[in-house]
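Yeah, one chain of the complex is gone here, protein chain that is, but the others are all in their spots.
Chain nomenclature is as follows: A and B, assigned in order of appearance, with residue numbering initiated at 1 for each chain independently.
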Amino acid sequence: MSETKKTNIILFSGDYDKAMAAYIIANGAAAYDHEVTIFHTFWGLNALRKDEPIQLKKNFLEKMFGRMMPRGVNKMGISKMNFAGFGPKMIKDVMKKHNVMPLPDLIDMAEEQDVNLVACTMTMDLLGLQKEELMDDIQYAGVAAYLADAEDGAVNLFI
Amino acid sequence: MSETKKTNIILFSGDYDKAMAAYIIANGAAAYDHEVTIFHTFWGLNALRKDEPIQLKKNFLEKMFGRMMPRGVNKMGISKMNFAGFGPKMIKDVMKKHNVMPLPDLIDMAEEQDVNLVACTMTMDLLGLQKEELMDDIQYAGVAAYLADAEDGAVNLFI
Partner (left out) sequence: MSETKKTNIILFSGDYDKAMAAYIIANGAAAYDHEVTIFHTFWGLNALRKDEPIQLKKNFLEKMFGRMMPRGVNKMGISKMNFAGFGPKMIKDVMKKHNVMPLPDLIDMAEEQDVNLVACTMTMDLLGLQKEELMDDIQYAGVAAYLADAEDGAVNLFI
């Protein structure tokens, strides 16, 4: 039995505020010397998308999903009080004022702290997302790999 | 102490995509030889509703809830990009194309794998749902039974 405690977070949500919560907990747990994994599934995959559009062959439905979903964290909405996109701007203004790290910086920090960023291959397939559209240096896995980590997890969360 | 690991999922959400996530994890954990329980509470109870309307004596408020809530998984919306019901159809089309199991099949598989499907009696009462309206062969319990399972759980999630 390993001495290192594990924190495993499933990020299902595509909301900016929920992704922030996931990455704040992940960075905290990494600072606590946990082995930390964020398993991005469904709309949570959008947190891993590159900002720029990538040219790829896709069918009609995949193109529609690709266009409707936010490209990268800066386009994500918030779960409450979105007000046609006004909410995220307000939150970001307040964050800047209070020196709270915005989401892209939290993701950078997670990478520096060796948090495992995993993209769920089943939902990538489902939403027509391809590896070229996601950040480099991330891992790819399915539910079996998640469970192998989670069954020994000290902290398991679904966000 | 038993050697069998336990996975306990509270399904609170009535969203099609979140219910899918719950049942995909549950089926994965059952394949991993976990003892798996999905505790359906609040809007998550809708995943256990029979498709057809059942004639029962209900008061006015119970009738209203009954009518407004989706009857069975095929009527559930998705948590993002619902677009007046267009979203779930798109998701289902893409799932078919990629051979991903739709939710009713995931529920069938869970039953075949002996996943414990539990309906929360307190919220059934609250929403005016009666046993006749829910799937056969499910279990009925409250928060105490959930906690008895969860306190020994290897993986506990709230979805």
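One rule holds for everything that comes next: contacts are C-beta pairs under 8 Å (C-beta built on N, C-alpha and C of every residue); 3 or more make two chains touch, one makes a residue touch a chain.
Everything quoted here is computed from the prediction, not taken from an experiment.
Engineer: Check the options A:Met109, A:Ile138 or A:Val155 and report the residue that touches the missing chain.
Structural biologist: Residue touching the absent chain, from the options given: A:Val155.
Engineer: Under the stated touch rule, tell me which residues of subunit A contact the chain that is not displayed.
Structural biologist: Residues of subunit A in touch with the missing chain: 5, 7, 17-18, 21, 24-25, 28-29, 31-32, 34, 79-81, 90-91, 93-95, 97-98, 100, 154-159.
Engineer: Tell me, which residues in subunit B touch the chain that this view leaves out?
Structural biologist: 10, 12-14, 41-43, 61-62, 64-65, 68-69, 122, 125-128, 143-144, 146-148, 150-153, 156-158
The rule is simple: only the chains that are shown with their structure count from here on.
Engineer: What's the distance between the Cα centroids of subunit A and subunit B, rounded to whole Å?
Structural biologist: The answer is 25 Å.
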